[in-house]
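What you see is part of a larger complex, with each chain still in position.
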């Protein structure tokens, strides 16, 4: 299933909650893209989950926040069309609001 | 009518925001549509079920009793994340209705089986 | 594939409404169908025609209305959530003794059952909120 996360991992527990479900596909959008960024305290956790989860991050949101060039290796940037494809490819989606 | 598996994923504390209450309104309607409705309580959402809510002081309509009425609507699948309860120092005895306490991973598996996930 | 979209936050304050709009456009551009867009919680505030955003910024309400017109979208505002927050059409105005309406073109006010129906009828229901 697809997990959509729109919350910063530095302020909210949404990323932790999604990871705790076990495995799947994660799309980071809005303030959730801060979880996709290199160099921060959350990087280790995300890298550790790359085996269990396939990670994507919305390009428009990364660029808006000045972070388009700092994405962790192994996380795939996608545009809104890619967002639609991810929803179509996965039977269900959970938005971790 | 087609029956689908709807799960409402409740992750927010009650009263601080309206999401918990408006989610409950969705549950009642989904039940009226005779859907296969289940509820998952994760993170601060587990506080929604805490016994003994007295909202007179904040002058907001309380909804603790509505949980007890869910059975009349044939809504009986209430799943609560064990880790979320424990982190908050709560146990199933603190909750106002009987629930099934599951690990977050098991709730994750149940989520996979749903047709529709509504998150609040 | 048939999509429905749930919008749970109002315009401008949270990005949820912006992302939902971009997502809806991308769904249509991909040739998918949108069965319904449902506005709940503060999402009902997307449906007021009384906004006047700054001229150098996007007009969130107007672009929803335009998208609905261009693609014949069914955009439904939850009546209970709308009553709490003051979103009113002609029928609601009369029923509740109000003296004005503010519903924008392209939106209609109806019950929460329309959300459940969207869940039943659509292949995918995507939630945008806070």
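So that you can tell them apart, the chains are marked A, B and C in the order they are listed, and the count of residues begins at 1 in each.
Just so we're on the same page, a contact is a pair of C-beta atoms (placed from the backbone, for glycine too) under 8 Å apart; a residue touches a chain by one contact, two chains touch by 3 or more.
Here the structure is a predicted model, which means the values were calculated and not measured.
Each chain type appears once in the displayed model; counted over the entire complex in the file, the copy numbers are A x2, B x2, C x2.
By our rule, only the chains that are shown with their structure count from here on.
Separating the CA-averaged centres of chain B and chain C is a span of 26 Å.
Within chain A, residues 93, 95, 97 each touch two or more of the remaining chains.
Chain B has residues 115-117, 119-120 in contact with two or more other chains. Those residues of chain A whose C-beta lies close enough to touch chain B in the complex are 1, 13, 17, 20-22, 24, 92-97.
Contact residues of chain B toward chain A in the complex are 9, 11, 42-43, 83, 104-105, 107-109, 111-112, 114-117, 119-120. Looking at the complex, you find that chain B touches chain C at residues 1-2, 4, 6, 18-19, 22, 25-26, 29-30, 32-33, 35, 115-120.
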